[in-house]
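The structure under discussion appears below in the form of structure tokens.
Here the complex is missing a single protein chain, while all its other protein chains stay put.
And now, chain A:
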Amino acid sequence: MFFHIVIEQNVDLEPQYFGPSLRKTINTKITEKVEGTCSGQHGYIVCVTNILEVGKGKIRADGSGLATFKVSFGCVTFRPFKGEVLDCIVSSVNKMGFFAEAGPLQIFVSSHLIPEDYEYSSANDAAYVSRLDGVRIEERAEVRVRIVGVRIDAAELFCIGTVNEDFLGVIA
């Protein structure tokens, strides 16, 4: 789900920027550094909302001439959690299961976690079709999924989900 979090991070600035638009450059740099990234610690950082505080710059002792500023900023992040239920859009279907997306996150639902009455059909558009009521899990369908596992790679999050529970599955 989405969170608004406040993060403190350091940003380095070259001496060429030590001038009247120093603050503006710091804001741009931190935005460029952080927006669109993903980590296990914050999840996906979607956008920076505001810069709260910029500390006094410290010139690095390594002779590079760079100055390090500690910046405190607020941002919108997306981080999934085990047990969470969320709505997502199916992006592809195959006989192992289907992939769905919720914002920047990709979720895989294995065929083992799809209810028994759903059958895989590869005719025309691949889909899982319910034998009971004909409901189709196909590309671009909106599906309510429960997250059962989250994997954190270096810069990517990946989730496993299930629709094999009450009130989960395709949303009309």
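Note that in this section contacts are C-beta pairs under 8 Å (C-beta built on N, C-alpha and C of every residue); 3 or more make two chains touch, one makes a residue touch a chain; residues count from 1.
Here, contacts and distances are computed from a predicted model.
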Choices "DNA-directed RNA polymerase II subunit RPB4", "tRNA (adenine(58)-N(1))-methyltransferase catalytic subunit TRMT61A", "N-acyl-aromatic-L-amino acid amidohydrolase" or "Adaptor related protein complex 5 subunit sigma 1" - which one is the UniProt name of the chain not shown: "DNA-directed RNA polymerase II subunit RPB4"
Residue among A:22, A:54 or A:76 that touches the chain left out of view: A:76
Per the touch definition above, residue among A:59, A:89 or A:155 touching the missing chain: A:89
Among A:41, A:92 or A:122, residue touching the chain not depicted: A:41
Which of A:26, A:67, A:102 or A:159 contacts the chain that the document leaves out: A:102
In chain A, positions touching the absent partner: 1-9, 35-36, 41-42, 44, 46-47, 49, 72, 76, 78-79, 81-89, 101-104, 142, 144, 146, 165-167
